[in-house]
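Left out: one protein chain. Kept in place: all the others.
Read from first to last, the chains carry the letters A and B; within each, the first residue is number 1.
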Amino acid sequence: MSLTLEDVRRIAHLARIAVDENEAADYLRQLSGIFSLIEEMQSVDTTGIEPMSHAQDVWLRLREDEVTEPDRHESFQSVAPQVEAGLYLVPKVME
Amino acid sequence: MQWEVVVGLEVHAQLSTRSKMFSAASTAYGAAPNTQACAVDIALPGVLPVANRGAVERAIKFGLAVGGAINRRSVFARKNYFYPDLPKGYQISQYEIPVVSRGSVVIQVGEREKTIRLTRAHLEEDAGKSLHEDFHGMTGIDLNRAGTPLLEIVSEPEMRGSAEAVAYAKALHSLVRYLDICDGNMQEGSFRCDANVSVRPLGSDQLGTRCEIKNLNSFRFLERAIEFEAARQIAVLEDGGVIRQETRLYDSDKDETRSMRSKEEAHDYRYFPDPDLLPLQISDAWVAEVYATLPELPQAKRERFVAEFGLSAYDAGVLTASREMADYFEAVVKALGGEPKLCANWVMGDLSGILNKEGLAIGESRIGSARLAGLLRRIVDGTISGKIAKEVFEAMWGGVGEADAIIDAKGLRQISDASEIENILDQIIAANPSQVAEYRAGKDKLFGFFVGQAMKATKGKANPAQVNEILKRKLAG
Partner (left out) sequence: MLNSSLKELAAMLAGKQISSVELAGEFLRRIKALNPVYNAFVTLAEEETLKQAQAADEMIAAGRGQPLTGVPVAHKDIFCANGWRTTAGSRMLGNFVAPYDAHVIERFRQAGTVNLGKTNMDEFAMGSSNENSHFGPVKNPWDVRAVPGGSSGGSACAVAARMAPAATGTDTGGSIRQPAALTGISGIKPTYGLVSRYGMVAFASSLDQGGPMAKSAEDLSLLLNVMVGFDPRDSTSLQREAEDYGRDLERPLAGLRIGLPREYFAAGLSTDVERAVQAAIGEYRRLGAQTVEVTLPNTRLSIPVYYVLAPAEASSNLSRYDGVRYGYRAPEYRDLADMYQKSRAQGFGPEVKRRIMIGTYVLSHGYYDAYYLQAQKLRRLIARDFSEAFKHCDVIMGPTSPTTAFNLGEKSSDPVQMYLSDIYTIAVNLAGLPGMSIPAGVGDDGRPVGLQIIGNYFSEAKMLNVAHRYQQATDWHARMPEGAKAGG
């Protein structure tokens, strides 16, 4: 597999990270190196092996349907970049 | 060319839990902004999701009601995308293994029944809301709704046109309310539809390219949006164009759909199993427990109403559209001790009429089932006619009192005394010699004139059957 500059731009966009042309070239070099390390995985035949998502083979624990969280928006919003009338403000969202 | 419109629906039903899908914050509607968004809902660093048993239970209930498979193991997955009302930058949903697979819903279109198959139903969390009122050119974000549990119900593309799509949506709406798993409040967004619409030449078995119309929150908008979109696609194709797969928005003010430019970029949601949540196990015992709580469902009730009460399929369908209406109807029949057709006519007619007019739900009716039965009893025993009953009904609605008291106070009791009716009819015959002569000469239509005169003279209180019988005899004389 070889990564292209186009891939780097696509990933950066998906990840919402601004990348200029110089940075894109750097990323391409670094990520290509890392992926050459990762490619080693492809040599192993894993047919029939169950993927492992969790370290422990246990089931999900469920919570009872109860409301226990109080209103703490003032405390939470004290660290917000921009707030008005209890709302978080962001640049205009276009639909 | 003849075109066929193909529709598949994705319905998002907000589950009626007290707390959220993955947090213990309240789901109550209408609170001040962000006062019901806890640390988990606003995705503070370090917080973690814990799944709500009540939401899973409601999903099982739905799955059983549609005859779907309840997957004993299902997996929560992350759907990754950036949007300001999505605090974590991903939505926890189910992807490869949903809680419910398959199942079906029977819909009625006119007198015809059709089975619509479901692909799946899965649990997920709702996003917050973006408020576009102007905050110095910025958008405000309210995360109270973020994390509210949703059941996304996905159908196969088996509806042909808007009427079937609306019938399906209504059937699902009725079902979730029967099951008491969703309040069905469409204005508040508790029940929302996305429609996948495509068209193809009639007779083709290939699906055309589809467009998805997002967030239709009324049956009328659903109908209008599908109709507009189908017409648009047909026009494009007949013009030699091609349909581009895209997400569109229905604008109810302009009654049109339009492309959502902001969502045009290729989606790549990068689904993967949520490492914060383990696989969801649903035991046979739990399924059995939920099964035992299932109420009689609309389809079964409809069939029973036809069989047990001799109602038409149409009437049974109307009466079972909501569990509350069906329960009301059955309560009237029970109190009255029979006469289901009379009860059905009154519930679907006068009662529904006034409820609609006043915008009330049947649970809010000013005339309860026992009181309505009290009125209908007087029709059955001949105390009043159906016509007088309407007058009594209105008085009861106005809060005047019970049926019997109104009948007595207003002197509305039906005249069933044969000699009294004979006297009245004699006077009418004597006063209208020319009409009598015409009738006897063969102008049968005049019979109604005499009945009318009798009713006028008695202010509608004369027993119509007796009037008919005696009048016939006298005019024949």
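We take it that a contact is a pair of C-beta atoms (placed from the backbone, for glycine too) under 8 Å apart; a residue touches a chain by one contact, two chains touch by 3 or more.
As the structure is a computational prediction, the values presented were derived from the model and not from experiment.
Colleague: With respect to the chain omitted from the figure, which of B:30, B:45 or B:411 is a touching residue?
Modeller: Residue touching the absent chain, from the options given: B:45.
Colleague: For the chain that's not shown, point to the residue among B:20, B:58 or B:78 touching it.
Modeller: Once the missing chain is taken into account, the touching residue is B:78.
Colleague: Provide the residue numbers of chain A that touch the chain removed from this figure.
Modeller: The missing chain touches chain A at positions 3, 7-8, 10-12, 14-19, 27, 30-31, 33-42, 44, 46, 49-56, 58, 60-61, 63, 72, 75-76, 78-82, 88, 90-94.
Colleague: Just the residue numbers, please: which parts of chain B touch the chain that's not shown?
Modeller: Residues touching the hidden chain, for chain B, are 39, 42-51, 78, 80, 82, 84, 87-90, 139, 141, 268, 270-272, 275-278.
One rule holds for everything that comes next: only the chains that are shown with their structure count from here on.
Colleague: Counting in whole Å, what is the centre-to-centre distance of chain A and chain B, each centre being its mean C-alpha position?
Modeller: Inter-chain centre distance comes to 41 Å.
Colleague: Would you pull the chain B residues touching chain A in the complex into a rising list?
Modeller: Within the complex, chain B contacts chain A at residues 17-19, 23-26, 32-39, 42, 44, 50-56, 76, 82-84, 130-132, 135, 137-143, 249, 260-262, 268, 270, 273, 275, 277-281.
Colleague: Which positions of chain A touch chain B when the two form their complex?
Modeller: Interface residues on chain A, with respect to chain B: 14, 16, 53-54, 56, 58-69, 71-73, 76-77, 82, 84-95.
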